[in-house]
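The complex appears here without one of its protein chains, the remainder shown in place.
Which chain is which? They are A and B, in the order written, and residues in each are numbered from 1.
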Amino acid sequence: MPDIIAAADPTATTVLLHDAETALGTITRSGGASLGPFGASYSVGATFSGGTVNLNPPNVVEIANCNLHYSVSLNFSLDLNSFLPHFCLPQICVFGICTPKICINWPTISVPFSFADNVKFTADFTLDAHLSGATWLIDVVIVGIPLLQFGAATAGVLAALGAALSLAMLAIPFIGPFLAGAVAVIVAAIGVAGLTGFLGTILTPFVSGLRFNIYKQPKKFPVLPAGGAIDPEVDVQITAIAAAVQATDKNELVITGDIAA
Amino acid sequence: MSFTQAHHVFAGVSETGINTFLKAVCTARGHYLNYGSSAFVPATTSGATNMASIPFPGIPGGIQWAVSLSTPVLDLFPDSSGGTSPLPPVANGFNVHTKAAIQIGCATWQGKDRAQMTPLKTVLDVWALGEIVSHYSGPGTGFISLKVDSVRIPGIKPDSLDKVLECLLRMILAAALANLTLPFQAFSLGAFQLILEQGPEISDNQVKVWGNIS
Partner (left out) sequence: MNTLDSRSLGIGDCFAVKFAEAGSVRHVLTFGAHAPAQVGPDEGFPITVKKKGDAGAPPKQHYLLVKRDGNQLIPSTPELAIEAGDTVLWYTTDPAAAGFCVAGSGKGFSFGSHGLRAEAIYTHAFGTPGTYEWTDPLARNVAGTVVVKPVTPKSDKERQAWLASLSQGASFEIRCGKVKPAKVEIVVGQTVFWKAWDGEGLAIVDRRLQA
């Protein structure tokens, strides 16, 4: 019989998981990805929360509807000459002199845009109990890459992107009468497919290889803290840790451990 | 039958585990088990507790003495001795086995005898029955301690001496074991912070607790 047996049902395991999600904190990444026809540089931060746990013996912890919250800042540049009509100031004559026809070369602009949203996913995780240095860890490790389901909010993000485009173009002289049309064309060029493709590219690394830590204790486990000069700290050595899912009348996460004085 | 039953979490420490914890505590804090007056324990350290000698009129410096207990070994219900234990554990309880070494400083000081002291020691095989006492004070906090209910010292004669020694050792063992505490956190090796709902109970050679987590 192991020295220690600790068991948690799915409800308690869900609490352990939520604590692990919180402990993971915010993960950040940056890089470049395609946003429709444009190349965009981005930085993104992600946190995880929620989800419910189903325990499947011998080793599977399914997490259903886990929330991936993300916050993205991206920047892409576009040559407006590709999206705006050719425009020239015509010749105009006053006081007996005439101005020349002057054609306007639209600039290449940089569009910064930030947005945050939430995507859910469901995935199987396996239990991994191991010693890392002098610390015992039990992680739940994702199996494969889950499908990220982007919801109806994506259309709202496109609308906000259109607003960001308008803002970036507003100060360009002579653009006013062309602005609405240009924004519509650019947003359509990106489209829902371009935006979800971009989001999939930048968010998949967060879930690929995802690992939540549900147990972390030093090999030298403190039993009693020091209580003074004649009462030193009391420790035991954890010599083994294992984790599995066991099924009886209900499925449980069972952690076993052995100790030595 | 699941471990957690009608609760959300379960933690159990086996007999071997309990004895490993006790060994760790007693090794680090031997003063819980070793007591003596200044001839045997000059000063209190982590290993031993200095006590006053027993004053007696006419004995210079009083009677020097020492009592040491070996690291107690618990047997959680049911009996693991194969029937050889003189005091098998009862339901929801444990027995504890220790060796009690009693020493006195046998002194001479009168007449032409020079003042000298010779330590004399006897070791008694002590068995006791006990139960777990829970001290739960909130989620993730609290501890258990050990309560001694009765003591047996096999082979002591006459009966009156047996009774005196059993009472003496019961008091000493009860006081010493009351210092040996084990936090609930250790029951799960820190896996979760327990909200205690049931237990601690002793069965199947384990100390068991059930509850929820915060």
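In this text, contacts are C-beta pairs under 8 Å (C-beta built on N, C-alpha and C of every residue); 3 or more make two chains touch, one makes a residue touch a chain.
What you see is a predicted model, and the numbers here were worked out from it, not measured in a lab.
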Where the missing chain makes contact, among the chains that are shown: A
Absent-chain contact - pick from A:Ile92, A:Ala155 or A:Ala260: A:Ile92
Contact partner of the left-out chain, one of A:Ala64, A:Ala180, A:Ala193 or A:Ala226: A:Ala180
Missing-chain contacts mapped onto chain A: 89-92, 94-100, 102-105, 107, 171-177, 179-180
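The rule is short, and it goes like this: only the chains that are shown with their structure count from here on.
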Centre-to-centre distance between chain B and chain A (centres being mean Cα positions), rounded to whole Å: 55
Of all residues in chain A, those that touch chain B in their complex: 1-9, 11-12, 15-16, 215, 217, 221, 223-224, 229-236, 238, 241, 246, 248-250, 252, 254-255, 257, 259-261
Chain A-facing residues of chain B, complex: 1-4, 7-14, 16-17, 20-21, 23-25, 27-29, 31, 44-46, 181-183, 186-192, 205-206, 212-214
